[in-house]
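Worksheet: the structure to be examined is printed underneath.
Now for chain A:
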Amino acid sequence: MTPGALVRLALAGTRTDTARVLLTALSAVLAALAVLAAFTVLAIPTPPATADNPVRWSEHYSQALLREPGLRGGTAFALVLLTVPVLALAGQCARLGAPARDRRLAALRLAGATPRQVTWLAMLETGVASLLGTLTGLGLYLAARELLHRPDEHGRLALPTDVLPPVGALAAVVLGLPVVAGAATALMLRGVITTPLGVTRRAARERGPGPGAMVLIVVGAAVLVLGWPLLARWSAYGPSAALGPVFLVGGGLAALAGVVSAAGWFSYTTGRVLRRYARRPAALLAASRLMADPWAGSRTFAALLAAVTFGAGAAALRAHFVAQDELRREASRRVGVEAGDNPFYLATMTLVDLAVTVAVVIAAAGLLVAVVEGIVARRRAYAALVATGVPRGTLARSIAWQSVLPAVPAILLALAVGTLVARGLFGDATSGSYTSLVCDAGERLCSDPATRERYSRIVEVPATHRVPDVPLEHLALLGAGALAAVLVTVAVGLLFLRSSTAVEELRAT
Partner candidate 1 sequence: MTQLQARDVVRSYGRTPALRGVTLDLDEGEILAVTGPSGCGKSTLLHCLAGILRPDSGEVTWRGERIDTWSEAARSRLRRTEFGVLFQFGQLVAELTAAENVALPLLLAGTGRREARAVAASWLDRLGVGEVADVRPGEMSGGQQQRCAAARALVTGPRVLFADEPTGALDTLAGEQLLTTLVRLSREKGTSVVLVTHEPRIAAYADREVVLRDGTVDHSGLGVPSTGGHR
Partner candidate 2 sequence: MSEVSTPHVLLGLLASGGRHGYELKRAYDARLPQARPLAFGQVYATLGRLERDGMVAVTGQERDGGPDRTTYALTDEGRAALDRWLSDVEPPLPYVASTLLAKVVVALLVADVDRARSCLVAQRQAHTARLRELTGVKHAPSATLDDVVAADYAIAHLDADLRWLATTLDRVADWHREVHP
């Protein structure tokens, strides 16, 4: 194919395809911003140890997360993790208009296009859209650096606007993300590529998904909960800094993939149960839809479930920190010191919660895209039903059923998995036993080395541990928020039902 023909064929499309390209670009913007922020944090130079600054802090930042070298890795990692819901959003956007595109690509295959040519076309679309997105992201990043460079009265910075990642890293983000996006597109197109008959003839219906997703969850959780301490023990002997994130990301992704694919099983099972007991047409329609395409649920809820799982994990972590903090204060009281609570970890958790909220919002956007896409993609079938006299209300109810029913168990599972994994990973709050020299006299006597000895005694503080509370309130809030996001997006999506069921749609190709 000549490049001109390639571009023409890649850009052939309808308004839905344009929307997909724009949303893909938007996802790329968000992903690029998150990764650039992570690289910036990593690019902060660690000053050499001096007498004033033996711990090598970068004192010109107001945020501890940026100031302390030991915390920066975690901060960058959290920022990179923020790309997970963004990528899920991108995945959902890729489904937008997919039936029409699959048909188009299958038609191309029928005309004699090789699998590779078709893959190239689709990759080109995604790649170019993502490249536009990452370039925009880079522009926004550079602009934000200028705008947010505001030192406070002590000359300290809130954000690391004074460092720039190496050019190589910038280039890797701008060019690498589109390549990854293109590769992901190629992966998603496998089904279409193998058959030029595409929609003309589907091979045997795939069976309903089994509960195999649970295996993934268990494996992921095991890697995190059992593997992590093992790794921590080894790390005393060898360098495992590189292995650590691999374990975290690998285990986390496996558990997440399990939660997401469990949504497919939930869809299928609720569909089966609903079909057995449903008496009304709306429920019957929803039931058969759920059983016909159980993976639609997984795709739809992927980002949301990822965010909820993370959120639940964060809630458990916060409970852990709270327990740890209380334990520490108790210990202090024993030695007669009234320590104020240490806001550092809790402040960090507030940042994490903020990130989870952002992720839920992004996921809700993806959900909206998916719901609207689902309605628009089946508009012929819906229009045909309306034409034969099925009330729109029945259709609306069936869409609501099929969105909400599998969402409830999936959200509950995500909450449970997030909580349990975090619990396993961070364990109970503990403090080791130690002895402390306590001086019971007033400040005057104690500060005098001569008299202090006399009034001092040795206090033994035993090792204690405390089981953190299950953050029920927090989890309920998170679950309710996610469910509310589902309901709102379904309600908004239903606004598209009227225009999609106009009887003229029956003529549309």
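The set was built so that all candidates are chains of the complex that A comes from, given by their letters.
Here, a contact is a pair of C-beta atoms (placed from the backbone, for glycine too) under 8 Å apart; a residue touches a chain by one contact, two chains touch by 3 or more; residues count from 1.
It should be emphasised that the depicted structure is a prediction, and the values quoted were computed from it without experimental measurement.
S.K.: Judged by that same contact rule, which candidate in 1 or 2 sits against chain A in the complex?
M.R.: Answer for chain A among the listed options: 1.
S.K.: Could you list, by residue number, the parts of chain A that touch candidate 1 in their complex?
M.R.: Where chain A meets candidate 1, its residues are 1-2, 4-5, 8-9, 12-14, 17, 100, 103-104, 107-117, 193-197, 199-201, 203-205, 508-509.
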